[in-house]
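First, the structure itself, so that you have it in front of you.
One chain of protein is taken out of this complex; the other chains stay put.
Per-chain numbering from 1; labels A and B assigned in written order.
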Amino acid sequence: MKLHQLSAKEMRAKAVSGEVSPSELVDSCLEAIGRQNDLLGALISVDAEGAKARAKDLEAARARGETPGPLFGVPVGLKDNLCLEGQPMTCGSNILKGYRASYTATAVKGLLDAGAIPIGRCNMDEFAFGSSTEHSAYGPTKNPWDLERIPGGSSGGSAAAVAARMLPLTLGTDTGGSIRQPAALCGIAGLKPTYGRVSRFGLTAFGSSLDQIGPLAHRVSDLGLALQAMAGRDPKDPGTLDNAAFEAGDQAPSRLEGLKVGLPKEYLDDRVAPSILARIEAAQKTLEALGATLVPLSLPHTQYAIPAYYLVATSEASSNLARFDGVRYGNRQKAKDLEDLYLETRGKGFGEEAKRRILLGVFCLSAGYYDAYYLKALKVRTLLRQDFEKAFAEVDVIIGPTTPFPPFRLGESEADPMQLYLCDLLTAPANLAGIPGLSLPCGFDEDGLPVGLQILGPALGDETILRVAEAFENATDFHSKLPTEAVQ
Amino acid sequence: MLEAALHFAMIFRSFSGSLRGPAGSGPRRPVLDKVELPPIEKLAALARLELDPGEKERLGTQLTKILAYFEKLSEVNTEGVEASPYAVALKNRFREDCPADPEDGMLRGQDLVEQNAPEKEDGYYVVPPVMGGEEA
Partner (left out) sequence: MSNDPSKDPRRDSKDGSDHDSISERYETVIGLEVHVQLGTKTKLFCACENRFGAPPNTLTCPICSGHPGVLPVPNREALRFGILAALALECDIQGHCKFDRKHYYYPDLPKGYQISQFDLPFALGGGVRLRSGKTIALERIHLEEDAGKNIHAEGHSHVDLNRAGVPLIEIVGMPEIRSSEEAHDYLESLKRSMRYAGVSECDMEKGSLRCDANISLRKHGAPEFGTKVEVKNLNSFKKVVAALEYERRRQAACLDEGRAIHQETRLFDDQAQQTRIMRSKEEAMDYRFFPEPDIPPFEITAKDIDEIRPLLPERHWERKARLMEEAALNDYDSMVLTLEKETADYFEAAWKALGPGQEEAKLTANWVMTEVLRLSNEENVPLSKLPISPEDLAALCRLIQEGKASNQAGRKVFKHMVKTGEPPAKALEALGLAQISDPAELEPLVRAVLDKSQKAIKDYFKGKKKALDAMKGGVMRETRGRANPGLVNEILLRLLEDLRED
């Protein structure tokens, strides 16, 4: 097996034992990126020199006798909405062309402190607005399993880079499913931690009360390692929890005796494609075989999650994106007066999906509509949350499909944005409730496209869902299948 | 539930051939006419977005359609339900009144202007003339 195909944990082990050097790991990943990225468009920019220099620094530190961190020598990719001081950050948008970050995100700092090596910036839907990574000013990302199809989004670049084994580990962000959905569609694992577990400081905000940074990897244990490096109460993020810190377990569980697994009927009805339902049914059997008990239950407000989610998310987004005005930074357009400066810079700087969401959010918050839209959505959010609270009083985790349907073809959703919004049907509820969720591969449909199994846990139940996921991974071998030869 | 399922199925049908369920002839609420979207120009002005004529038309139509779908929320009885504007139940998150640690890795002051200002002069950011007085 080539070095770049190893998991983060395996890479680290080899780097620590001295079997390979961080430089060799970087070189191997750079080689894979060089070979595949033009085809996939997973990375917007690659900092080869910076990564090589950092690998040397890590080697020198190791030679000095410094203890290697839990991600020592592991090359990683960062979604392009995360700040790394001095480095470009575009958020997939034309409006931030040329912007260089003025500080480093707390989560990214966590990875650096653990010994990771940032190697490139992952493509994304502009400002994370989308579920297909088609809405990037830097071109679309393609699904490594079928280059005609979307990889999911908005962290599509982060998912495709891992799926194609360019990198073992990337960071994404998840506001309504933007880690889990592309992870599912690209056949890898992705974790959205409990809200407040990982600091949002340095994550370009989309929906402030929904956003979480999380890892994507081809092995579940890497998710835990990354979460450990990032989680914790951050004085710079007042929304982080006091008990946010996380410690990854060493032992992979092989059995799930006593575990109660909830099966919400709303996640398993005819809103979900049959090819996907079939894989979820198989996954249920696998979990049962591992000793888990299946408990049918209901999350009655699920059908309202999409409108509630989009109303909250776009309202917050319209506010969060008000700062992009070309005054202090960013891609300023020529203007004859001040009003023109705003209109032109924002009009030319934002793509159509961003404009759509900003307008929707402005509408929801504007005088006369606030109560009927934004406030109503916040109340429905409370009901959705209560659904989960009731459910988690009965079960330890909830499982279901991550996506209601397989990845569609590039360009297919353009005519009707509402179709795209429905991709978040099964993932957005976790963001509204602030609970953790992950997706991992649970098979392939008749077209050979990967299917994701979603595991949801109660708030701060990240460890539980990781444990269940790892047990499932150990019992199956979907993670070891690689996408088409073309991208190897 | 049936109604919702049909509604979803109708939308899905148009782009995915692998869906289960009827092709959609069930009852649907006539919701489109319930949405009173203000003129797209007004929203665009509030959002400070220049839109070309094509965008205006597309976005106007799409927003109307999206909002029509979101009208679904009006089905939910939310009487006596509290709103949840926050993700988690935290309170009283304050910092002490201590000046910043200059070594915390954040760019400050003129370095911020130097690194990213699109236009600068004498240490200031430069913008087209601002009319009128201050807002506070």
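Note that in this section a residue touches a chain if its C-beta (ideal position, glycine included) is under 8 Å from a C-beta of that chain, and two chains touch if they have at least 3 such contacts.
All values reported here derive from a predicted model rather than from experimental measurement.
Visitor: Name every displayed chain that the left-out chain is in contact with.
Guide: Hidden chain contacts in the full assembly come out as A, B.
Visitor: Who touches the missing chain here, A:114, A:137 or A:203?
Guide: A:203
Visitor: Among A:6, A:105, A:169 or A:410, which one touches the chain that has been omitted from the display?
Guide: Looking across A:6, A:105, A:169 or A:410, the contact with the absent chain belongs to A:105.
Visitor: Decide which residue listed in A:366, A:382, A:431 or A:454 touches the omitted chain of the complex.
Guide: Selected residue, touching the omitted chain: A:366.
Visitor: List the chain B residues touching the unshown chain?
Guide: The list for chain B reads 46, 48, 85-88, 90-101, 106-110, 112-113, 121-130, 132-136.
Visitor: List the chain A residues touching the unshown chain?
Guide: So the residues of chain A touching the unseen chain are 81-83, 89, 91, 96, 99, 101-103, 105, 200-205, 208-209, 235-239, 315-316, 318-319, 321-325, 327-329, 338, 342, 362, 365-367, 370, 374.
Note that only the chains that are shown with their structure count from here on.
Visitor: Can you work out the whole-Å distance between the CA centroids of chain A and chain B?
Guide: Whole-Å distance between the two chain centres: 20.
Visitor: List the residues on chain A that touch chain B in their complex, please.
Guide: Against chain B, the touching part of chain A is residues 85, 99-100, 102-104, 109, 195-196, 209-210, 235, 238-239, 241, 269-271, 273-275, 277, 301, 303-304, 306-308, 310-311, 318, 325-332, 335-338, 340-344, 346-348, 350, 352, 355-356, 358-360, 362-363, 366, 372-373, 375-383, 385, 404-406, 408, 412-413, 416-419, 421-422, 425, 434, 445, 459.
Visitor: Using the touch rule from the top, collect the residues of chain B that touch chain A in their complex.
Guide: Touching chain A from chain B are residues 1, 4-5, 8-9, 11-12, 14-16, 18-21, 37-38, 40, 43-44, 46-51, 55, 58-59, 62-63, 65-67, 69-70, 72-76, 78, 81-88, 90, 93, 95, 105-107, 111-112, 115-119, 125, 127-131.
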